[in-house]
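Structure in structure tokens, see below.
Only a single protein chain was left out; the remaining protein chains are all shown in position.
For reference, chains read A, B and C in written order, and residue numbers begin at 1 within each chain.
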Amino acid sequence: MSAFYEIANYWGVAILLLVGLHGMLARPNLMRKLMAMNIFQVAVILFYLSFAEKTGASTPVAPHGLLHPLAADFINPLPHALMLTAIVVGVGTTGVGLALLVSIYRRYETLEEPELLEKMRRENA
Amino acid sequence: MMQPLDTMFLALLIVIAVAALEAGDLLAAVILFGAFSFFSATFYALVGALDVAFTEAALGAVIATVFFVSAIRRSSKAARKRAR
Amino acid sequence: MLLDAVPFQDTIGLAAQLIRRAMPAMVLIPLGAAMLSPILAARSPRAARFFGGGALLLNFFLSLLVSNLVWWQGPIHYHFGGWAPPIGIEYSVDAVGAMMAPLVAFFALLSFASASRLEKEWTPSHGGAFQALYLLLSAGLMGIVVTGDLFNLYVFLEISSLSTYALVAAGEDRAKVAAFRYLIIGSVAATFWVFGLGYLYALTGTLNMADMAERLPAVIGSRAAVAGLAFIVAGLAIKMALFPLHGWQPDAYTYAPPGAMPFISAIMAKVSAYALFRVLYDVFLKAGPAGEALELLGWVAALSILAGSVLALGQRDIRRMLAYSSVAQIGYVLLGFSIGNAFAVTGALLHMVNHAVMKSCCFAALGAFRAKTGRADVDGVAGLAKEMPWTAAAFTIAALGIIGIPPLCGFFSKYYLIRGAVQASAWPFVAVFGVSSVLGTVYFFRIIESLYLRSADQGAKREIAPLSVIAPALLLAGLVLALGVFSQDVVGNFVPIIVGAGGPS
Partner (left out) sequence: MRSLSWIAVLFTGVVLFYTAPSLPPIGDPESPASSHVSPYYIENSVSDMATPNLVTTVVTDYRGYDTLGETTVIMTAGLACLLILGFWTPMRRHPTETDRLSFGSPVLDAAARLLVPYILLFALYVLFHGHHSPGGGFQGGTLLAAGVILVRLVRGRDCGWGVDREQAVRLACSGAFLYYAVGLITMLMGHLFLDYSKLPLPLTAAMRRNMGILGVEIGVTVAVAGTMILIFDCLHATPHEDREAEVSAERAGAEGHT
């Protein structure tokens, strides 16, 4: 049974990643593409955190006064540091995406990709 | 052992992610997306990554959801008002 | 204060020591200038523009000094925060990095001048944001070139991507839709890079390129390492706009503002190709499965060359045609890497330099044509050779260079690529080079013919294109000629060092 749990996280990450990727490419509504992008990034964060775990280790903050913490007692802090960066990059990209969406809406009055492409084609002709 | 709880939470996350993308109205989708961020922050705390959980809760759930709601407000209400 | 920290030997030793200590300033100068631009622009936009231009000029000189030192004394390493790798982050510039750094700095400086003229976005309402984003783009690209740490490369990839989305979106109305599609596909690429890096980190425990190169052979057998490589290569293929994943590039190039185009078109894809060179030859070279991966990449590159050339044939809009031609040209570079022997890699690296010069010359000339007639399609430039003889000559030189006519630099890089393919007896690839050169001749001559032979329709409105928009085009055309004529020296002294130091035998 424990073999299943050892890679259960990776199955969950894989499914979440596929949901996000499909949502980004196939969803007609542009706003939902941005939501799917965030789900895609949360999947990567879960992936990094799952191989940072150590059984029997506590959260990576040394208790007060402990001068020489042992490596086996604490979770690996490096993926946590990397994932702080990934979250903040995700929110930054979402902010820029939403700014683009607002300016697209003000010009074309729609956020559905089929309608948008139709309006742009009509203007080209 | 924390494992059964993690796996259950992961399943919950997947369900909410699919629900957020499938929701009918855009605003409902954004609210579900906010819930998705909160639950992912809880999962990070469960896994032991407290700093990441704090950031995800503060940034992903609060700020990103406010950005989405204000963007939706700017891209639908204005049209209805002008269209009237 | 600075001098006493550096032990005084002879003046040369001191200068080398100073350059070695100042190497990360190649990224930090544009970074700091970008942070100060909005604050300075609030007071006076003119001062902010001089400040930005001065920063890029200083950056270009520093990159020349650093690359000379690297070619003379070997790679430079710099440990941030006083922590040696794999604990801390490391910058390492070797012979290949020393070739790319001046290239990035030169194009940042050159098209900064034309961007500042063509863009009406320099108005105070944007508070220096356009200039800050331009400087951040050049800092991000330089950061990718000189970094020795894989996650640090992701952070600077993200900086350059975000600033490119904004620079593309600053164009006309349709540019915002193109920028949004580029944002979605670009963030898929960046997240694939992080995901692949997660696999490699899980197997080796380190993020430093050199350290990972040592630890990979032990774990290369496991499927996870191949998956990591697959995700990283897929992410970079999107950034390089290789054939199946190039959907975002034609729109982004067509609707982007003309000022930023010479820089974006020349350097973005090349830096991603450089990152792929780093991953394939520095990290995975000792590990071994790169053989099969390179074989597969070779076929993808060949497909990209043919598809790019064919798609470029049917385009009326010159910018879209140049975008598809870029898809084909980056296929040359990737094909050179995948063939793998000394000539092919030399040809690929030389082609990166040559194509950057030729493609940005095309876009600079096109920017001048557009400033004159306001149109950028084949009929729009009809008969312009009489009114703008110099710019038309510049465009023709660049076009002939891309096709590969002997005196120009494009011919020499293709010569090395073909010679490498022949030496590796990869006959299908040699055929691909030939076919794409023929297709290139067809779609470029259509424009040259329209420029020179067709008569201009008198009715169209004509403004006077400012000299500062024409000057970059002429300068680049001169560079195309110079790189061609002196190609033997260019190849003679610096490319073999690359093959000796970085690339394969």
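What we mean here is this: contacts are C-beta pairs under 8 Å (C-beta built on N, C-alpha and C of every residue); 3 or more make two chains touch, one makes a residue touch a chain.
All values reported here derive from a predicted model rather than from experimental measurement.
J.: Which residue, C:Gly53, C:Pro75 or C:Gly205, contacts the hidden chain when the whole complex is considered?
T.: Among C:Gly53, C:Pro75 or C:Gly205, only C:Gly205 touches the chain that is not shown.
J.: Which listed residue (B:Phe9, B:Phe38 or B:Phe54) would be found touching the missing chain in the intact complex?
T.: Final answer for the missing-chain contact: B:Phe54.
J.: Which of C:Ile87, C:Leu453, C:Leu467 or C:Ala482 touches the chain that is not shown?
T.: Here the residue in touch with the unshown chain is C:Ile87.
J.: Among C:Ala132, C:Ala252, C:Ile330 or C:Ala385, which one is in touch with the chain left out?
T.: The one listed residue touching the chain not shown is C:Ala132.
J.: For review purposes, identify every residue of subunit C that touches the missing chain, sorted by number.
T.: Answer for subunit C: residues 1-6, 21, 24-25, 28, 31-32, 34-39, 42, 78-83, 86-89, 121, 125-127, 129-130, 132-133, 136, 139, 143, 151-152, 155-156, 158-159, 162-163, 165-166, 169-170, 176, 199, 201-207, 215, 219, 222-224, 226-227, 230-231, 247 touch the chain left out.
J.: Name, in rising order, the residues on subunit B that touch the hidden chain in the full complex.
T.: Listed in rising order, the touching residues are 50-51, 53-55, 58-59, 62-63, 66-67, 70-71, 73-74, 78, 81-82, 84.
J.: For subunit A, which positions touch the chain that isn't shown here?
T.: That gives, for subunit A, the contact residues 5-7, 9-11, 13-14, 17-18, 21-22, 24-26, 50-57, 59-64, 66-74, 76-82, 84-85, 88-89, 91-93, 95-96, 98-100, 102-103, 106, 113.
As a convention for this text, only the chains that are shown with their structure count from here on.
J.: Using the average of all C-alpha atoms in each chain as its centre, how far is it in Å between subunit A and subunit C?
T.: 28
J.: Could you tell me the distance, in whole angstrom, between the mean C-alpha positions of subunit A and subunit B?
T.: 11
J.: When the C-alpha atoms of subunit B and subunit C are each averaged to a single point, how far apart are the two points in Å?
T.: Chain centres of subunit B and subunit C, defined by C-alpha means, are spaced 37 Å apart.
J.: Touching at least two other chains at once: which residues of subunit B meet that condition?
T.: none
J.: Which parts of subunit A, given as residue numbers and ranges, touch two or more other chains?
T.: 34, 79, 101
J.: Give every residue of subunit C touching subunit A within the complex, in rising order.
T.: Touching subunit A from subunit C are residues 151, 155, 158, 162, 165-166, 169, 173-174, 176-177, 179-180, 183-184, 187-188, 190-191, 194-195, 198, 201-202, 207.
J.: Given the complex with subunit B, which residues does subunit A contribute to the contact?
T.: For this pair, the touching residues of subunit A are 2, 5, 8-9, 12, 15-16, 19-20, 23, 27, 29, 31-32, 34-36, 38-39, 42, 45-46, 49-50, 52-53, 55, 57-61, 75, 79-80, 83-84, 87-88, 90-91, 94-95, 98, 101-102, 105-106, 109, 111.
J.: Spell out the residues on subunit B that touch subunit A in their complex, using ranges where they run on.
T.: For this pair, the touching residues of subunit B are 1, 3-4, 6-7, 10-11, 13-14, 17-18, 20-21, 26, 29-30, 33, 36-37, 40, 43-44, 47-52, 55-56, 59-60, 63-64, 67-68, 71-72, 74-75, 78-79.
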